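A single structure is presented below for examination.
All protein chains of the complex are present and in place, except for one that has been dropped.
Let's look at chain A:
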Amino acid sequence: MDFWVVFLTGLTVGGVSCMAVQGGLLASTIAAREEEDIRAGLHHKHNLWPTLAFLTTKFIAYLILGFILGSFGSALSLSDSARIVMQIAAALYMIVVALNLLNVHPIFRYAIIQPPRFLSKLVRSQSKSKDLFAPAALGALTVFIPCGTTLAMEALAISSGNPFLGAAIMGMFVLGTSPLFLGLGFLTTVLGDAFRTKFLKLAGVGVLYLGITSLNGALVVAGSPVTLQTIADNSPIQIDLSGGVTEQQNGPLAANGIQQVNVQVLPNGYSPGYVQVRVGVPVQLNLTTGSRLGCASSFRIPSLGIARNLGPNTTSTIEFTPEQKGKIIGTCSMGMFYLIMEVV
């Protein structure tokens, strides 16, 4: 999962979209409180604490939201094919949001769901409250007035199909938006519209990247013959990013005529990520997990119809015989990490 892209998207879009309405609301609730203080004879300004309270409850609210969305996604993905459909739908939605951010065509504006009026009114009346806890309550209520990019992140959280991943995605996004609320927001005002447009474009590229990798992941899991990997393999220009290092050559041929392939399942991928196996010789693929599990632990080989959910600290063995030369791709259920087995 590309949490950094999620964070960066929050950071760039946060100053523009999210900040536009939420920053205004926060400012008005701080102002409401100040009036009270002045009436009570207190004259100090304290913007930091209300802002921190606002950000903290906002963060918690989005963690909970992410958890719920991830659970919802996992309930939807009862089968691998349901999950693939869900992931494709979420990915397409992200791509449309990105195209809107990139200002490709006004038609994409229709994809941005505007929160119902009663919700924006609810948040609005909260912002006028003079209550000491008003900023904190306001922070939590912002989940009800998501901007377009937030919706894209929510789609990503659903498609993660895991409550914890969902919470992590929403949490990272909100953390990304936070610095701008802590007084850095004025930068976007100072630097003006041109800068703001660039920020939106950057966020658009981030969301586009997330949408495309997500779509590609779904295609990989679906066993589609056309994925970014196969396109790259068939492209006339080959760029070798491995630095000339092949991680593992042919697995040792055991005495009983079985190829042993040992792979470590890490929280964020498979090591080695590339192995060579011989055609027509049975393969024993030993997948070893550590104590920390990630997305990579739900292992799939779409082309062979193999699906295994691996537990912590175990070695699971998958046996198969490669029938023809080419590539067999092992992946996690979201298609984010790959184990490429080249049959030679």
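As a convention for this text, a contact is a pair of C-beta atoms (placed from the backbone, for glycine too) under 8 Å apart; a residue touches a chain by one contact, two chains touch by 3 or more; residues count from 1.
In the analysis below, contacts and distances are computed from a predicted model.
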Expected UniProt protein name for the omitted chain (select from "HMA domain-containing protein", "Succinate dehydrogenase cytochrome b556 subunit", "Iron-sulfur cluster-binding protein" or "Quinol oxidase subunit 1") would be "HMA domain-containing protein"
Answer key for A:Pro115, A:Pro179 or A:Gly326 versus the chain not shown reads A:Pro115
Across A:Ala53, A:Leu200, A:Cys295 or A:Ile329, the one contacting the chain not displayed is A:Leu200
Touching the hidden chain, out of A:Val5, A:Ile145 or A:Leu202, is A:Ile145
Missing-chain contacts on chain A, rising order, are 16-18, 20-22, 24, 101, 106, 109-110, 112-115, 117, 120, 124, 145, 147-149, 196, 200
